[in-house]
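For this depiction, one protein chain was excluded, whereas all remaining protein chains were kept in their positions.
This part shows chain A:
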């Protein structure tokens, strides 16, 4: 290796994040439980500095560094900034909740930051090895975060399930990668793409590898038929951890899929498109239909996530710049929406009480009409009803697939979103039409109330003016994916 050529600048945010989190890790040892707020503040500060570095070092092109292991392109920048923001929101939303449950410990923050580092790596990896490292760093942090609530049997069960199935998925992925390596002789995404394009690679081996890779990715995304873990983990984990799993990792997983399928295996699009069509249709159908039968809100939102992943895949199926940027927009809006929804659930929970069934929302409008309105915005955004942001997300992916003449798939997608509308409507019904059952006051800390309000109102504002964000997604995709 030539040290003079070593360019560390693109990885500056990651290096800062690692340094800062090591400092927090050590510093926290000397902080008493009463002063844990310092750790919390330092973590938020770290996220802020990361975001500042990320934005100030922005360049509208891709830079590959660290011997081809790491890439810094607009796609990764936009997603990373989103992840910093999302993680900060998660920390704000969960503070009171974890305090009430005795989880407001140093590990909570360091594990969260480690998970973020893993996600950053997933988003910026340009080699199968670094991709896998990022994925494992994220997954192992998440397993331990769930298991942090160690006196709860349900949480431990969820962590175990997540761990076992996650390990299986990683195994599938690695097996597939090994076949691709066998066929192309490289682990570098660009070289893999070249080898496939030149036609010298063994096609049978490649397709076999692709099947395993797609299965592994579907596991990570939670697409049917590899979705079994999602409802159990969502329900079993404490709501704070559910939010953690359901938010930023979805962003990272999306870019992870783009890196592997589009940048690495883009030449095999015809092969993976067919597989994704099946995954997407099944996810939308099973996710939405099963969600109807749920009375537990967290489980319902888990199935709703599955169906949203189906919609996300539609953007990938389109296989062009419009489709990928539509999918990127979709995942950002989805994460923003589910943050608002879970944020309300966290706010309604208190020490000794978990807000997690439909009945717990009964008469929310009578208890506090502002939180009911925020939840209403989140639910209608998930259902894709205009003028909320969720509509434009669905619209963009459907437009992308109609553009490639998959009209039938568009019809299936809208019919599935009709089915989906039912259970969101039921949740709204419970909040607005039913009488108040539990009249205990809702105590949401001031800062969280402010952030939560901004978060939910952003769905409406984004619905009125989505152009900026969509244009950013389109630009980022165009500048990042050379194959386009």
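List of remarks:
In this section, a residue touches a chain if its C-beta (ideal position, glycine included) is under 8 Å from a C-beta of that chain, and two chains touch if they have at least 3 such contacts; residues count from 1.
Everything below uses one rule, namely that contacts and distances are computed from a predicted model.
Only one of "Membrane bound protein complex subunit mbxH", "Glycine betaine transport system permease protein OpuAB", "NADH-quinone oxidoreductase subunit M" or "ABC transporter ATP-binding protein" fits the UniProt record of the hidden chain, and that name is "NADH-quinone oxidoreductase subunit M". Check A:58, A:353 or A:422 against the missing chain and you find that the one touching it is A:422.
Take chain A: the residues that touch the chain left off the picture are 325, 365, 369, 380, 385-387, 391-392, 395-396, 398-399, 402-403, 407, 410-411, 414-415, 417-418, 421-422, 425-426, 428-429, 432-433, 466-467, 470-471, 474.
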